[in-house]
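Notes follow the structure.
With one protein chain withheld, the remaining protein chains of the complex are depicted in position.
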Amino acid sequence: MNYIHEITLKVRDYECDLQGIVNNANYQHYLEHARHEFLLSRGISFAELHQQGTDPVVARISMSFKTPLHSRDEFTCKLAVKKEGIKYVFYQDIYRRSDNKLCLKGVVEAVCIVNGRLGTSDALDQLLACD
Amino acid sequence: MNYIHEITLKVRDYECDLQGIVNNANYQHYLEHARHEFLLSRGISFAELHQQGTDPVVARISMSFKTPLHSRDEFTCKLAVKKEGIKYVFYQDIYRRSDNKLCLKGVVEAVCIVNGRLGTSDALDQLLACD
Amino acid sequence: MNYIHEITLKVRDYECDLQGIVNNANYQHYLEHARHEFLLSRGISFAELHQQGTDPVVARISMSFKTPLHSRDEFTCKLAVKKEGIKYVFYQDIYRRSDNKLCLKGVVEAVCIVNGRLGTSDALDQLLACD
Partner (left out) sequence: MNYIHEITLKVRDYECDLQGIVNNANYQHYLEHARHEFLLSRGISFAELHQQGTDPVVARISMSFKTPLHSRDEFTCKLAVKKEGIKYVFYQDIYRRSDNKLCLKGVVEAVCIVNGRLGTSDALDQLLACD
């Protein structure tokens, strides 16, 4: 996978559930945060897009959980992206930092809602053309 | 306490942390949801207030944790409210349903931000005048 | 789809993000809660399973987001399940209650970790044999 962005985070205890591992929904939070940080690193703010009437929304997400993260684990979210028709497809994988073990493989398909209708975002398209 | 509203909810497993009890931050969620349901029951929508430029915001919250809630517990959020100067003071207590044991005592002080400045909400004031 | 269980919930404002719609990760919470409620309705407690050394864990999840839920929307989580080899496959769909519109289609593949290794749960298997 040709990753173009990564961020490293650390598990917070409140993200763990009574099994002592990160609750699955938090991985989705990690992936979302990683996508937004990627966009920010390219000069695109999710909040500003929203104020301008453009809302990137996730149409489909699939996640394979390989190795659970525990309290205090550090992990790296790596990201690749390509455009397929009207969709932006993000490939997002999470690795445990201590041993680089794969924790999660995710595929996130996003589309743009522009003023309430399916559309395209020039800002996002330019971003992808550069990479 | 002269409660004027109550809702009953049930603990969801994802709200429990690795101690097997509800993570404290979720009580704040419960209290927020109970306040919004109270407002809705009186015809006031938090989301609509926001769209009209009025944002009730919490200025101060204090919570005493008496008995922890566990997975699957049902509980009732009871609410009283009074106005003190510019503040709306909500007294919000949570009782475990199985034995009516007090789980949490909360006091939430809210103020209204109207178009970006401290202000008052006629809708909220009329509401309190009626009770 | 041959649904065998359903629960109805209501969007809580704190589940909505700055786009004014339910944050995607919360759908995963809804699906998890619906699965646990299904198990409970058949006499199986997720927390008790954990204490007995059996942890059902999600190996893979895919969700298609069809229609966003907004503040105050009521919705129904419907569930079907079948066993495929060692996996329990849950088909979980969410419908908006006001107009029965499909909001989310989810497929959740779970496996059992018994005392730290992949295994099977007699309790879960008997459950599926009955349905």
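Details
Read from first to last, the chains carry the letters A, B and C; within each, the first residue is number 1.
Please note the rule applied: contacts are C-beta pairs under 8 Å (C-beta built on N, C-alpha and C of every residue); 3 or more make two chains touch, one makes a residue touch a chain.
Fair warning: this is a prediction, and the values are worked out from it, not measured in the lab.
For the chain left out of this panel, the touching residue among B:Met1, B:Ala25 or B:Leu128 is B:Ala25. For chain C, the residues in touch with the chain missing from this view are 13-14, 16-20, 23, 25, 71. Where chain A meets the missing chain, the touching residues are 12-14, 16, 20, 29, 32-33, 36, 40, 45-47, 70-72.
With the whole complex as reference, residues 18-19, 23-26, 28-29, 32, 47, 50, 55, 57-65, 68 of chain B touch the missing chain.
In this section, only the chains that are shown with their structure count from here on.
Centrality by Cα centroid goes to chain C. These two copies of the sequence, chain A and chain B, are related by a rotation of 180 degrees on CA atoms, to the nearest 5. Put simply, the chain farthest from chain B by mean CA position is A. Just count the C-beta contacts per chain pair and the biggest one is A-C.
Centroid to centroid, with C-alpha atoms defining each point, chain A and chain B lie 33 Å apart. Chain B and chain C, compared by their mean Cα positions, are separated by 28 Å. Residue positions of chain B with contacts to 2 or more other chains are 13-14, 16, 20, 71.
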